[in-house]
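Structure below; questions to follow.
A single protein chain has been omitted; all remaining protein chains appear in their positions.
== subunit A ==
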Amino acid sequence: MPNSQLRIVIVGHVDHGKSTLIGRLLNDTGSLPDGKVEQVQEMSRKRGMPFEWAFVMDALQAERDQGITIDTTQIHFKTQQRPYVIIDAPGHTEFLKNMVTGASQADAALLVIDAGEGALEQSRRHAFLLHLLGVRQVAVVINKMDRVDFAQSRYETVAHEIKEYLAELGLFPKAVIPISARHGDNIVTRTDQAPWYLGPTVIEQLDSFRRQQVSPDQPLRFPLQDVYKPGDRRILAGRVESGRLKVGDTLRFAPGGASATVVSIEAWNNPNTVLDAQAGQSIGVTLDKRIFAERGHIAHHADSAPTLTHKLSVRLFWLVSEPMALGKTYTLKIATAEHRVTVEQVTAVIDVEDLSSTPGKAVHRNEVAEVVLRSRSPIAVDLAGDLPRTGRGVLIDGNDVVGGCLVIEAEDAAASNLTEVSHTVSLDERAAANGHKGGILWMTGLSGAGKSTLAMALERALFDRGWQTFVLDGDNVRNGLNAGLGFSPDDRAENIRRVAETAKLFADAGVLVIASLISPLRADRARARVIGGDRFHEIHVSADLAVCEERDPKGLYKKARAGDIPDFTGVSAPYESPEAAELVIDTGSLDRSEALAQLLDYVDETFGKNSLKSGKELTYVI
């Protein structure tokens, strides 16, 4: 069987002859199906043209009629060495997004330049993009040499110019080949018209390119795509993007910080037990314990973590007519994680003609720039130069991918000005002084289930016993700390994050915090649990919807049923019951004092004096 397939992209300015070159390659290697040449002859004849090689590639009627390539396309051919996929990328500026689509998939590139015209703006832009997209193996072909009578001096001029430009990008072409695609010179067979040229033909050059390989010796990055729950198992699914992982490895998940050990690598219809996996493989793993890990988290080994950052510099290319604007917010997607980021600075807009740069306020279509992005949530990233697959991403605006970017610098959140200061008063000391531990009671449940009532009663009861305690009530924090947040899923998630962070500060101070929030979504509560760590206790204040609706202490259900409140939990938005709450209090069957008694028992046992005497280490996982 042949060697593995190589993917090559052919780029260059419009009309410099890319499609013709491809038609030639296919024909001269005997890769065209029977009848294709006749078909192209017929198409050319109908349009009153001489035989047009480009028609082999240009599949669409419009392409043939206008003589241009629309969109990128792919076609297979074989040399004696190995099979190839050619990616044809159109040259017109307005089709840049198609060129990027095509070129990003390539192992190597051929840059086509017209001998008469030399390198034009698009030739340079394409070269620049190849570099940005990570294509490092490049050869240049100088086409239409027949039109300049195969003059060596003309070849030298064009070759010199493009080599200089490429060198500035750090790209060094493997060859600069004088060809005539139309007549087949130096494609598969060596021409006798340029005896001064001693380098390879196009085919010889292609056969000497190597496949781009991902080395498994890099640090492990395993971004999660999804978590499947067949039966009582939880399978974390994703693709290993770099490095390798083995059964028995301890994985950490960034940015959550949870940690667990790999019990199995799952495989369907595989008779052998899988014990390891490496870069490029789509896998599923099970862990030794249930931790909070979801789509977007990146599993890594403890000794080689990605950088956690709120501020990163990227080099980006912009694909759409609406410019990237300073101060505007976009979604940044890196591997499977999505983050809202704001453009803080346009450090440099790069002129692809002479590679000079100037600071700016916006990045326009087809421009390349360096930009500083800031995110509210911590982003786990690598530098593109180290680990490309977790060091590059796309920017999304609304429904569309609007740009691509490479991370060139990431400010380490831990090493920023926000370095955490160690307290000299320990948590144990605070607990000993207070006579109870600090912690977070997270009371979740439907509106009307009795959370606030129970929270206030508990606060009173504990205060009367001399406890340090405070209620963070969902409605109250929305008037202050979280004023300005609405009820969209993003805002709800942010509301919960802020309350969880605040609760954590209280808990650090030794206070027993009673957080009373509907917090309807499991994922949001799971994030709060990550913030709170071991001190986080989920209390499900449970009552049937019908019971809550009948109580309707604030008249909200009535309004929601009338359609006056959109997205009301239980009526027009979901409530996801906890799957593993530390305590469930059924206020549907218990009266107020019974419910309070049950809660007090739990609090005493978990945070009270007896819990201090148990001698258990206070370990806080974050």
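By our rule, contacts are C-beta pairs under 8 Å (C-beta built on N, C-alpha and C of every residue); 3 or more make two chains touch, one makes a residue touch a chain; residues count from 1.
Everything that follows uses one rule, which is that contacts and distances are computed from a predicted model.
Visitor: Determine which name in "Nitrite/sulfite reductase", "Phosphoenolpyruvate carboxylase", "Phosphate-import permease protein PhnE" or "Sulfate adenylyltransferase subunit 2" the UniProt entry assigns to the undisplayed chain of the complex.
Guide: The record names the chain that does not appear here as "Sulfate adenylyltransferase subunit 2".
Visitor: Out of A:Ile75, A:Leu220, A:Met443 or A:Ile539, point to the residue that touches the absent chain in the complete complex.
Guide: A:Ile75
Visitor: Who touches the missing chain here, A:Gly23, A:Pro306 or A:Gly404?
Guide: A:Gly404
Visitor: Looking beyond the chains shown, say which of A:Arg295, A:Arg478 or A:Arg561 touches the absent one.
Guide: A:Arg295
Visitor: Determine and list the subunit A residues touching the chain excluded from the picture.
Guide: For subunit A, the residues touching the absent chain are 1, 4-5, 30, 32-36, 43, 57, 59-62, 70-76, 85, 97-98, 100-101, 104-105, 133, 225-226, 228, 230, 235, 237-239, 266-269, 280-282, 284, 295, 319, 333, 389, 392-394, 396, 398-401, 404.
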